[in-house]
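Apart from one protein chain that is not included, each protein chain of the complex appears where it belongs.
Showing chain A:
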């Protein structure tokens, strides 16, 4: 356990997250309008979304399927009977004056997420529920000195609200939770997880307590839109609460905002100001009843998820838990690795992928999908090492060229003349030259200064521009120095 040191001793954070994940679907949750990001304002709005008189919601089956798929991916209970409720409040970007959501009977119940911790270990965090709801529109307050503009493109888009148990204890765990959840959603193809586009948003519940004490009063930080901000907000909020408590104060239950410029949380509304949402079942919609067979059909189409893939990588490829975790974090990375590893030494493949490739991508700010080095070409490079065409050292040079040009490793080796010298005659000639040029060093070596061996190897490699096969160099040099 990681505790925060306060004036009065250790404090423990208790964190629960509510993630709003935008469902990948062509149409909105209750209308046929499109859901593309970045379209012209108010160009993707039906009369249902704009809550015109007499308009009625009709559930989009695709969105239900995506919620069930996500529930299955979170190893959660799928509720075959669930109910849509109206959450009533007034706001200009909420056209109907209510949001259709699920309150007491959500479509998905308890599930779990396994966190991959930096030390290679893991920890299970409970999922309380997942429910379907509509997104609201967007208010733009900076377009006019006194008026607000409303864009309803997002109004009615399907969201999955995924609520965790208050099982998280550090900001890092919260970050790990979000990364893992995002990874699962992306594997499932149910949410693209792009926090910067707002398709995944997070409300953070934070409280602090003395280790072992009951839960403290929590504050909710609304709508934090990056993993980094979530972690910063948690750190700040926990310290703020500890400071208040240690000065003898008490925490007021309230909703707060993360100020991304000042790096502080600010009060948004107190418990007294909290909305009374007057939830009641939406009479325009019948309860959602799912067929068990339909759910099972979805289960059969689930892809291999990160946890299973990680276990398989460890078992089949004998990778470390850490490497396996890094490789399965993104489906595309795992696929890349498997393509490289196929028919090759998996450990060597993992080293190249997680080391050289990820390092280069990271430095260049590229995603795996944008890699200039294809999996086939990286595999080809490993093959060139394996068949002694190039040495490991030369391979680094070839990789750099591949990353720069996207060319095939064989072409680069040929073009640059990097092919390894395995002609024993040529190596012998080079060695003879080095020995002849350094008679004093040879004498020293022969009189017992054996660490000079490395000096001779270096000289030979220099003579051959590094292309001499190191094993052959060692063997012949050893033989010749013995005299």
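Structural remarks
The rule is short, and it goes like this: a residue touches a chain if its C-beta (ideal position, glycine included) is under 8 Å from a C-beta of that chain, and two chains touch if they have at least 3 such contacts; residues count from 1.
The criterion applied here is as follows: contacts and distances are computed from a predicted model.
Per the UniProt record, the chain missing from the shown structure is "Glutamyl-tRNA(Gln) amidotransferase subunit A", taken from the list "ABC-2 type transporter transmembrane domain-containing protein", "Cytochrome c oxidase subunit I", "Glutamyl-tRNA(Gln) amidotransferase subunit A" or "Succinate dehydrogenase hydrophobic membrane anchor subunit". Only one residue in the set A:286, A:364, A:386 or A:437 touches the chain that does not appear here, and it is A:286. Of the options A:95, A:193, A:325 or A:346, the residue whose C-beta touches the omitted chain is A:95.
In the complete complex, the hidden chain is touched by one of A:38, A:54, A:365 or A:454, namely A:54. Residue-wise, the contact with the chain that is not shown comes from A:278, picked out of A:228, A:278, A:446 or A:462. Although one chain is not displayed, its contacts with chain A can still be listed: residues 47, 50-59, 86, 88, 90-92, 95-98, 148, 150, 276, 278-280, 283-286.
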